[in-house]
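These notes are about the structure you will find just below.
All protein chains but one are shown in place.
Up next is chain A:
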Amino acid sequence: MSILSVKQVSKTYQSGSRKLTVLDEVNFDIQAGDTIAIVGPSGSGKTTLLGLCAGLDSASTGSVSLNGQSMENLSEDQRADIRSKFVGFIFQNFQLLPTLTALENVMVPLELKKRKDAKQKALELLTKVGLGNRATHYPTQLSGGEQQRVSIARAFANEPKILFADEPTGNLDTETGEMIEKLIFDLNKEQGTTLVLVTHDLELAKKTNRIIHIKGGKIQEDTYA
């Protein structure tokens, strides 16, 4: 079954009188359980595409459907509801809520789903990413790698059907990056999540089973491992 389907999606920005086409009629389908990497040069439209797929933004034309639900006619709040049910995120710059402790950050998606065992589950996840003893620390008290591990725990907390990651290792050194990659792939395998990641790093891309090359807003190449 296709969990994410992108049909004829274009995105244009109006800057002054000029029209800038960032994505140009992009098409692809992703099956549940797949791991996909989107690669391409800087400015090619990767982040834009990811935002559209995840329902963070709406396409200028074309349609995106997530888990069989097409997104273009939904309001922002309806899309938010879908995100809280099916979608997880990992960001390049971690994006932890600075006023919440590590544990509370992980609890947020669980609480949004009104899970009674939010705290226990969050603590389990933190332990899984190796930060069980840092639960009460605030993001500023954690290193970059630790912050990213918290954000991975948060991303997997609501057992998303699909996980989006934009340059998850972009801000980390190689060694920490590798540890983060391993965590993502392990948890992914364990939960059977679909994974869409954007990266510059071809080594990382090769660990997925499908690579979409994008350039100038168009898909150049779509290869399966």
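Rule of thumb we're sticking to: a residue touches a chain if its C-beta (ideal position, glycine included) is under 8 Å from a C-beta of that chain, and two chains touch if they have at least 3 such contacts; residues count from 1.
Going forward, contacts and distances are computed from a predicted model.
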{"item": "Which of \"sn-glycerol 3-phosphate transport system substrate-binding protein\", \"Spore germination protein YndE\", \"Permease\" or \"PadR family transcriptional regulator\" matches, in UniProt, the chain that is not displayed", "value": "\"Permease\""}
{"item": "Selected residue (touches chain absent from view) among A:Leu4, A:Leu50 or A:Ala205", "value": "A:Leu50"}
{"item": "Sole residue of A:Gln95, A:Thr176, A:Gln191 or A:Asn209 that reaches the chain not shown, by the stated touch rule", "value": "A:Gln95"}
{"item": "Residues belonging to chain A that touch the chain removed from view", "value": "47, 50-51, 54, 56-57, 76-77, 80-85, 87, 89, 91, 95-100, 104, 108-109, 111-112, 114, 138, 140, 154, 166"}
